[in-house]
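Here's the structure we're looking at; comments come further down.
Complex shown without one protein chain; remaining protein chains in place.
Naming follows writing order (A, B and C), and every chain is counted from residue 1.
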Amino acid sequence: MNLLTHIPVLVIVIPLLAAFASPIIGKLNKKNLGLFVSVILGITLILTLILATNVLTKGPAIYVFGGEDISLTHPSGLFAPIRIIFQIDAMSIFMGLIASLVFFLASVYSLSYMKSHEGLEKYYTLLLLLATGMSGMVYTGDTFNFFVFLEIASIASVALISFKGTDCGEPAEAGLKYIVVSAIAGSMVLFSVAIFYGQYNVLNMATIAEVMQFTQLDKIALILLVTVLAMKAGSVPMHMWTPDSYSEAPAAITMVLVAVSQASLYALFRFTFTLYNIKMNTVAVGWIIIILGVLSMFIGVTMAIIQKDIKRLMAYHAVSQTGYMLLGVGVGLAVLANPIALETFGIKAMEGGIFHIMNHAMYKGLLFLTAGALFFRTGTRDLNKMGGLGNNMIYTAVFFIIGAAAIAGIPPFNGFASKLIIYESVYQFNPLLAIIAMLVSILTLASFVKVFHSAFLGPKMEQFKDVKEVPKSMLFAMATLAFIIIIFGLFPDLVVKNIVHPAVMALINQSSYTEVILGGM
Amino acid sequence: MNIGLLETGSGSWNAIIWIVMVVVIGIVVLWVRSQGEEKYKKDTNQTKPFLSGNPEVSKEDSHVSASHIYWGFTEALKKYYKPLVTLHTGDLNDYSGWIVLVMAIILIIVGVS
Amino acid sequence: MKQMSRVVRTISSLTFGYIVIFGFYVIIYGHVTPGGGFQGGVVVASAFALLLVVYGHNKTEEFLNTNLLSFAESTGLILFIALAFMGLGVSFFYNFLTNSGGLFGHTPVSGVNPGDVYTGGLIPLMELAVGLEVLSAMGVIILVISGGAASIKKKKEKS
Partner (left out) sequence: MVVVNNFPFITVVILISLGIYTLIFKKNLLKIAIGIILMGNGVNLFLVSLGYRHESIAPIYTNAPEETSMVMPTAQALTLTNIVIGLATTALILSLAVAIYKHYGTLDTDKARRLRG
């Protein structure tokens, strides 16, 4: 019974156990509850790294819950798997790495950011539940299990968004908007899971992908899933909950929410690529995702420029950066049907889009942490009231520059690497899209110059004269993110070759996903 | 030297060569700058910005705050920004309305094809 | 919320015990008869709601204090996950008690029979854990929301 074989489940269950234990530990000694949670999420990060090396070297990992043997997908005499099966292939572990890293840094950041708040054990329970929800969404190979983890993540993130809702009304309003929108999403996802179960009498994704005949009902399920998961990822016409909830949540939670909404983006790609693949009309669905992406890019950045609240501005940038990912992978989906185009630029476009998910999680997390640092010291989020903070908050200013340069796609940083791949491959597909993408990058840089000028530059204002630098744990979280951004920027090919390309391949060829389950016959 | 070399579809990108180039050009630029005129007297009116004769306003009041920085940009695109901002009503009913609208559009596109 | 009349109060304090007992019956016999941890827990929580309606928020708050309930909630959750962990020898959530002849390990008898509680293996223990968690969670929710309503009423009377 060596623990290595049980890693796929330990990565989910250790945060869950810690989530339930933290109220009790909070009562015993309130002071280092945060330390306990950071240690737990640190262990989860190490386990995810071990899992990543296993999956990337030895191929997808399966974990069957409650069966006699953890790889017995088909119990004796049954034609389809009936238990919940975790299937972790290169794409799932790609998202799992983002999740575990972001949650670990969020817990380290909130060691000092949330020290003054009371009710900390509720905060840490919800943070750990959100960690379980997101990693569950990303690792599960069962459609209904995905719905359950989606709801766990939604409810935990709503409670975290409205965490400060007791003393002022805005967080409660933001939380309410997110919960209503997520409840619609949950019902629609369950409706399509019911459609799959009603037709094929099976809940496991790989088996559905195998027996799918794309009937009229499957078309309806596809429509529901694409709409609802695009909404949860924050694509434009349905993006309005994003600025509300990102600006009202505590800083560490906003960083985590960025990663959670990317898990819904992963789910959108998982359902369209693995479940339907070429059985559906890939050109039509591809172009839908491209249009959603282009709309998100353009409207997201134009709305960001006119914002006054720093976190609301960054939230609109999260919407516009999600547009890049949708554009990249949408182009890959649109050409999935003809192999020549897929070979020349389709795979490259998807690599750009998926690499952008990792980069975005890094630099958007860094930007939100710097915004949290500013709020932590000045107590306000309004850019008009801030000024001259660069004089004494030097580290935060440096981290902000790195984050802003990365998001705007300035060369040595990681944003540039993934955007370059997206520009070049999307250009071959349709030049206009690449031009819009470049224009949006310029506007992104413009709005971050505005933030940098009004928050950091300018003379020292009298009420912020004695502002000190932020405490160590916040600096550590920001420093790790900045370090990762620089490393990914300098050696992008290592990341693309080892992590991103296998993930793209795992998405594209459906057979590699299904034969892992059916192989276990 | 292909550690940092990233193949991007129709070309490749190497961050390290880019940094080396920036450093080299930086040195050249600094060298050219150092050849410049040295004989100006510090913080006399030679180094003061020329505001066509107006007295220089103190730093505090000349700090352009956030909402005025892109005044020109937003003013020029007023016809684009006014409807866009009013569309973001923040009303919960509109949020669900948008979801249903997008679902209808995708239903038409996927249903037809 | 002020109290109801004396008749209602005496009747409800009488029936409170029976509702709680019925709730635990539904929890324990979850895998044999229709019911289970969640349904039984909600039945017991409905007894708490009955108290709240009849005795008003303040008296109910004293009777079932919130931190005892949240402590019970945490223990219920930890019990559930610990039971699932214990099956880790084979695989997570593995039901190691079935047919083991132990506490809940009797082999089910075939044909029509009233159903034997002891055939469930790990399931009755997990139902108990879930039931404990749900009844305390629902209790906390009811008390918190009624507390919120009470504070709004006080705010309105002050202003």
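In this section, a residue touches a chain if its C-beta (ideal position, glycine included) is under 8 Å from a C-beta of that chain, and two chains touch if they have at least 3 such contacts.
Please read all numbers here as calculations on a predicted model, not as lab measurements.
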Displayed partners of the chain not shown (whole complex): A, B, C
Contact residue for the chain not shown (choose from A:Gly169, A:Pro339 or A:Pro431): A:Gly169
Selected residue (touches chain absent from view) among A:Leu16, A:Val158 or A:Val470: A:Val158
Options B:Ile3, B:Val57, B:Ala76 or B:Val100, residue touching the unrepresented chain: B:Val100
Which residue of A:Leu72, A:Val148 or A:Ala337 touches the chain not shown here: A:Val148
Missing-chain contacts mapped onto chain A: 144, 148, 151, 155, 158-159, 162, 165-166, 168-170, 172-177, 179-180, 182-184, 186-187, 190-191, 193-194, 197-198, 203, 243-244, 247-248
Those residues of chain B which, in the complete complex, touch the missing chain: 85, 88-93, 96-97, 100
For chain C, residues in touch with the removed chain: 32-34, 36, 38, 108-111, 113, 115, 119, 141, 144-145, 148-149, 151-152, 155
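Assume only the chains that are shown with their structure count from here on.
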Intercentroid distance (Cα basis), chain C paired with chain B, Å: 57
Whole-Å gap separating chain A and chain B, where each centre is the average of the chain's CA atoms: 25
Contact set on chain A toward chain B in their complex: 176-177, 180-181, 184, 219-220, 222-224, 226-228, 230-231, 237-238, 240-241, 244, 280-281, 283-285, 287-288, 299, 302-303, 305-306, 308, 344-345, 348-349, 352, 382-384, 386-388, 411-412, 417, 420-421, 424-425, 428, 446, 450-451, 453-455, 458-459, 461, 489-494, 496
Chain B to chain A touching residues, read off their complex: 2-11, 13, 15-16, 18-19, 59-60, 63-67, 69-70, 73-74, 77, 80-81, 84-85, 88, 90, 92, 94-96, 98-99, 101-103, 106-107, 109-111, 113
Residue numbers on chain C that touch chain A, as the complex places them: 70-71, 73-75, 77-78, 81-82, 84-85, 87-95
